[in-house]
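With one protein chain withheld, the remaining protein chains of the complex are depicted in position.
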Amino acid sequence: MSQSIAAHPDRLLPADPGTRRIARELLGRVQDLPIISPHGHVDAAVLEQNTPFPDPAALLVSPDHYVTRLIHASGVPLDRLRLQAPAPADPSAADPSQAGPSQAGPSAAAPDSRTVWREFCQAWPLFEGTASGYWLRDQFRSVFGLDQEISGATADASYDAISARLQEPDFRPRQLFKDFNIEVLATTDDPLDDLSSHKALAEDVTFHGRVLPTFRPDAYLNPANPAWSANVERLIAAAGDGGSGFAGYLIALENRRRYFVEHGAVSADHGVRTPRTLKLDAADAERLFNRARSGEATAAEREDFEAHMMYQMARMSVEDGLVMTIHPGSFRNHHTDTFNQYGADTGHDIPFAIDYTESIRPVLQDFGTARDFHLVLFTMDETVYSRELAPLAGFYPSVYLGAPWWFLDAPDAMLRFRSAVTETAGFSRSSGFIDDTRAFCSIPARHDASRRIEASFLARLVAEHRISEDRAHDIIVDLVDGSPRRVFKL
Amino acid sequence: MSQSIAAHPDRLLPADPGTRRIARELLGRVQDLPIISPHGHVDAAVLEQNTPFPDPAALLVSPDHYVTRLIHASGVPLDRLRLQAPAPADPSAADPSQAGPSQAGPSAAAPDSRTVWREFCQAWPLFEGTASGYWLRDQFRSVFGLDQEISGATADASYDAISARLQEPDFRPRQLFKDFNIEVLATTDDPLDDLSSHKALAEDVTFHGRVLPTFRPDAYLNPANPAWSANVERLIAAAGDGGSGFAGYLIALENRRRYFVEHGAVSADHGVRTPRTLKLDAADAERLFNRARSGEATAAEREDFEAHMMYQMARMSVEDGLVMTIHPGSFRNHHTDTFNQYGADTGHDIPFAIDYTESIRPVLQDFGTARDFHLVLFTMDETVYSRELAPLAGFYPSVYLGAPWWFLDAPDAMLRFRSAVTETAGFSRSSGFIDDTRAFCSIPARHDASRRIEASFLARLVAEHRISEDRAHDIIVDLVDGSPRRVFKL
Partner (left out) sequence: MSQSIAAHPDRLLPADPGTRRIARELLGRVQDLPIISPHGHVDAAVLEQNTPFPDPAALLVSPDHYVTRLIHASGVPLDRLRLQAPAPADPSAADPSQAGPSQAGPSAAAPDSRTVWREFCQAWPLFEGTASGYWLRDQFRSVFGLDQEISGATADASYDAISARLQEPDFRPRQLFKDFNIEVLATTDDPLDDLSSHKALAEDVTFHGRVLPTFRPDAYLNPANPAWSANVERLIAAAGDGGSGFAGYLIALENRRRYFVEHGAVSADHGVRTPRTLKLDAADAERLFNRARSGEATAAEREDFEAHMMYQMARMSVEDGLVMTIHPGSFRNHHTDTFNQYGADTGHDIPFAIDYTESIRPVLQDFGTARDFHLVLFTMDETVYSRELAPLAGFYPSVYLGAPWWFLDAPDAMLRFRSAVTETAGFSRSSGFIDDTRAFCSIPARHDASRRIEASFLARLVAEHRISEDRAHDIIVDLVDGSPRRVFKL
């Protein structure tokens, strides 16, 4: 994985010379377009405060579970990658697979940054052929200016070079935001977040980008989450307009959504176990709510309640216009010992098979053709692409195909996605690229990879005379620029 | 999607120049072979009466739910595409997902043909990269002689050009049947159809094609269909040889199948929700029949009964020689409001995951090696190709791989099919292409696309020295011509 390949102008483009020529032209149309990132996990405060980036390991290794997971698989314990221990887990907690991110204090015994960096450099060959490897290699070259290949032998040199870059005065979030040509960046936020950073950025005349909050209410909707009951109490107290019980809860959710809309939010995101939705009458919903609050609800009742709340979220989206995005199908925190030691988001969220056709039907029955309702469906189970998502998005005006996500956000997987959905749903029904990342410096690499793959897919269709070259030029501009603006109402 | 690409002799062929050269040669072997269409939905009466085709919108837009669905997804209500409202739905009707096509009268407020055509032309870019787009573009060029690209700006011109073509004296079903080089065309028919059109065509010495009926008994086998009980009553009265109850029902089905055989039918087709089959002893089957007839059957009992009737259909196929084809896995009429307003087949049939290994086993246990039994299994769930269908068809002499169907009847999907099944089942176990269409004018385009994809797949295997070029030539002729004759006993 030498840096020379990261610099190659034809990287990711198809090998066939004729097809590559077409792909280059297509790529040329979109390479300089601004980045629109309607879903991700960057912290708005970092931009507001223009916080300097930390050291190389803390920036590029320790917090990135895509990176630590593969090194862990090779036999390196996570503590050698300086992942920190959480506060002692509550032994009475419910299934950790339902738990959200935990707040963890630093561990006294954590290795220093240079030591972690050396581990990473030793492990670098593991990343050959992976999506993370591609993004990192691209960053090393284009963001950090490394011209040497990462390796155990050169770990100290690369550490020093990156450290020096991190201390340069122009290497700050706001300058990079500009250098990266980001126009819109959505964050992901707790419903009770005061959005002060977003507000400050919007009011700052020296900052020209759009940084938008996203309403992410999972921990307030899923009674299996150990913090649910406390969250609900805080939510009602903060925004229930004096109401109580289920009615106050719904009002509080509506109020907080409105607050997000007022602060620029365009979407509400839902990280659910399954895409199941359920319509209930008000009395049944309230009864489940009360049973969940009192701790009497069975597992099935908790699931029914969450499924009903997805229905309610759709209803609220129809009313307040927030685009609804669903990210289901991951078994979170698969390895309990690792969760107990290192918390959530430590690399052992494992996908499983999902169904959309039945699961999402209750929402589509009532809201599938509702005016201006946008519902973006994501999957880590590729089998639903051709079987369910393309047919759904090819009929319901509300349904959009979420871009390949998480493990599928990679060159071959993105090509499989386009191949699976295009013949049924065409190019107009997909969401545009979603980088879904908290790794700010990787954003250009991710969008660049996506643009190269769109160009590759379209170039093949042109070479096979399935679409004309002129139309392919229009389509790639629409995929990169038009679709995210349209689907996310930007 | 300019018409120039529709005319390109290498359309759909692989981009690599060496592979394309091989593909061209392969295509040359089959390009002029007659069309054999053993499963489709053209109306035999149209051929019998040589009915002139209607106006452009009524021919190419309104009745084609592949076309209207994608325009609907873009935000155009179906009524602007002149789909007509059905008679008021019976509010006591069972789940519409079980209902068959409804009979609808024309709506007074429907737009005129030219207005619908303009909607379509405006929406034309949506079809780039889709199967429907490919077929339409091909028709526009080769059937209607358009040399200009479809667009909103040229909608009136294309409307007028197509209208003029439709009024030409040679533009009639019988002449096109000849021009299209169709040798065999199977229709899909109600078990109580008198098949008078088929009979008339067979007896007409001026008509040289074969137009064969297909026995399609879904509405007589599935008690969840609202019309089931009435259908059963009519069936027994018409063909039960004076018998009654379950015995009369079985006799009537056997009699009607024999009637179809006598009128040239070669297959019986089954559009079931799942491919489940079930063997029951006579007493249990009769008991379920009686409970279903009296309306007492539970949902599970209705499903058991339908699964048992699939077993009975296999048994009858063994006895009377009709090829049994199964098309499962679609959730019909997913959006109830649209069904209530516009009826069935309006673009919201959505596939879901199916299993064949367990489901079809009761039939295969008893009939899997029965002499001359042919069972053609279709799927819209691609996961069963390599996992279940190829292994089944690679052992049971009765089982054939149905060609890619419905949403999967498209270039990339057809290539995935061949790639998924060939290494296990070879080329001898597939059904040959099935166009499954009611759009008569699209038949040549569909068969042409299939032939190009077979040539493309085989050309890659030749280029990779997996098969010799000579053998590939034999194989493509067999796939296009030999397989459908052999599998459908033509």
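To keep things simple, chains are lettered A and B as they appear, and every chain counts its residues starting from 1.
Going forward, a contact is a pair of C-beta atoms (placed from the backbone, for glycine too) under 8 Å apart; a residue touches a chain by one contact, two chains touch by 3 or more.
Everything numeric in this text was worked out from a predicted model, so none of it was measured.
Participant: Given that one chain is not shown, which residue among B:His41, B:Arg361 or B:Arg438 touches it?
Facilitator: Checking the options B:His41, B:Arg361 or B:Arg438, the one contacting the hidden chain is B:Arg361.
Participant: Tell me which of B:Glu128, B:Asp193, B:Asp269 or B:Glu388 is the one touching the absent chain.
Facilitator: Missing-chain contact among the listed residues: B:Glu388.
Participant: Which is it among B:Arg11, B:Arg82, B:Arg429 or B:Arg451 that touches the chain not included here?
Facilitator: B:Arg429
Participant: Touching the hidden chain in the complete assembly: which of A:Gly243, A:Pro351 or A:Gly482 does that?
Facilitator: Final answer for the missing-chain contact: A:Pro351.
Participant: In terms of residues, what is the contact footprint of the unshown chain on chain A?
Facilitator: Contact residues on chain A toward the absent chain are 1-2, 4-5, 8, 10-17, 69-70, 72-75, 125-131, 133-134, 331, 334-338, 347-353, 380-383, 407-408, 410-413, 416.
Participant: Can you name the residues of chain B that touch the chain not displayed here?
Facilitator: Touch with the absent chain occurs at residues 14, 16, 18-19, 353, 355, 357-358, 361, 364-365, 368-369, 383, 386-388, 390-397, 399, 419-420, 422-429, 460-461, 463-468, 470-471, 474-475.
Methods note: only the chains that are shown with their structure count from here on.
Participant: Would you mind pulling out the distance in Å between where the CA atoms of chain A average out and where those of chain B do?
Facilitator: Computed from C-alpha means, the inter-chain centre distance equals 40 Å.
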